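Worksheet: the structure to be examined is printed underneath.
We show some of the complex, not the whole, and keep each chain where it was.
Naming follows writing order (A and B), and every chain is counted from residue 1.
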Amino acid sequence: MLQELFTPSVQHVLDLVGIFVFAISGALLAVRKNFDVFGMAVLAEVTALGGGLFRDLVIGAVPPAAFSDLGYFVTPLIATVLVFFLHPEVERIQLGVNIFDAAGLGLFCVSGTTKAYDYGLGLTASATLGLASAVGGGVLRDVLANEVPSLLRWDRDLYAVPAIVGAAMVALCIRFGVLNAFTSGLAVCTALSLRLLALKYHWRAPRAWHRSSVKADEPDQVG
Amino acid sequence: MLQELFTPSVQHVLDLVGIFVFAISGALLAVRKNFDVFGMAVLAEVTALGGGLFRDLVIGAVPPAAFSDLGYFVTPLIATVLVFFLHPEVERIQLGVNIFDAAGLGLFCVSGTTKAYDYGLGLTASATLGLASAVGGGVLRDVLANEVPSLLRWDRDLYAVPAIVGAAMVALCIRFGVLNAFTSGLAVCTALSLRLLALKYHWRAPRAWHRSSVKADEPDQVG
């Protein structure tokens, strides 16, 4: 029921757009890390599909959408080919990539929350899984590239918060029985706008109070 | 049946205690790595729930306990808030944290083994999953923080062995039909005590014989 908020084809096209832009970010990181073309394809697939794959495993939707929909699998490969041949041009339109990435973030946190609720999870768990499906791919991308995940670093503009707000809006709409195409779209736009504002004004989240003087690049030995 | 060794509420409180102390260790590592408050929350959740999540996915218990019990989700957030405001104080009571962490290790290896056996796994597989649910969260924590997992490093006090002993004790008790609240508690205490002894006397595990002189920090290129 909830799944049919958008007509299936519109939903599907939006999904593919989100997958495409996430795949672009994976392939670009692979180029920066000097990986070969297969490394680019792996990183593109993981970034685009990793979050949704995690969500589907948790809710027991096997085989996951990533493996049952051919379009989901092929789209990241197209992104890889594009970046392979045109990556300086893609880098140059970083602003455009950021806008699409923000759109992907908004779309995924909303569709992830909705799908998790459809599979019987509670509202909090659904919103958490919506967040996880929006940011999970990026975390896996950074782990595979042997980087500290962007999501966790304090010197990055807010990324989790817009997704949390979007997912929470969907959960509240479900709670009060007002989830429809309009309110879903509103949640997507809110997450998208917050992310773009965070990028424009470099919003950051606070770190722990009273930290002793630790160096970010040479952390103390950790037990 | 086995699940009811402890009355549900006692079992639940013990679980939450284990989750809380594991979450503390995740949040503390996040502070040391200079992550922001969302990074702290993510690392706290992953450390506290990652091991059990892996166990539940493997045995097919979906949705996993981490997503069906609100208390499991909220407890790491409380730990995050605590560390956010009071982390120098929390660091100062490192000994206390270590003791609780050892208790969490003991509790999780026993409850993990029991739950896996309840889902029909063999004794060896159950003990392995018990071990995985006890140490898995810490491994995920270190991977996300881009560190070599504490569990694998030779210059850390024994961590896996106490959990292996506890899980093996439970498996043996099941094998001989003597698993009850008393023997379960004995397994928890054994794992806890072994871990505390390992911390006190700096017990280490051996490395491979006849190693050539490799430098730990600059490993050779690996193929």
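Assume a contact is a pair of C-beta atoms (placed from the backbone, for glycine too) under 8 Å apart; a residue touches a chain by one contact, two chains touch by 3 or more.
Please read all numbers here as calculations on a predicted model, not as lab measurements.
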item	value
Given 2 visible subunits, total identical subunits the whole complex contains	3
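Heads up, the rule we're going with is that only the chains that are shown with their structure count from here on.
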item	value
Distance between the centres, which are taken as Cα means, of chain B and chain A, whole angstrom	28
In the complex with chain B, residue positions of chain A that touch it	57-60, 119-122, 124-125, 128-129, 139, 143, 146-149, 151-154, 160-161, 204-212, 214, 216, 219-220, 222-223
Chain A-touching residues of chain B, taken from the complex the two chains share	29-40, 42-43, 53, 57, 60, 62-64, 67-68, 70, 73, 83-85, 87-88, 94, 143-147, 150, 156
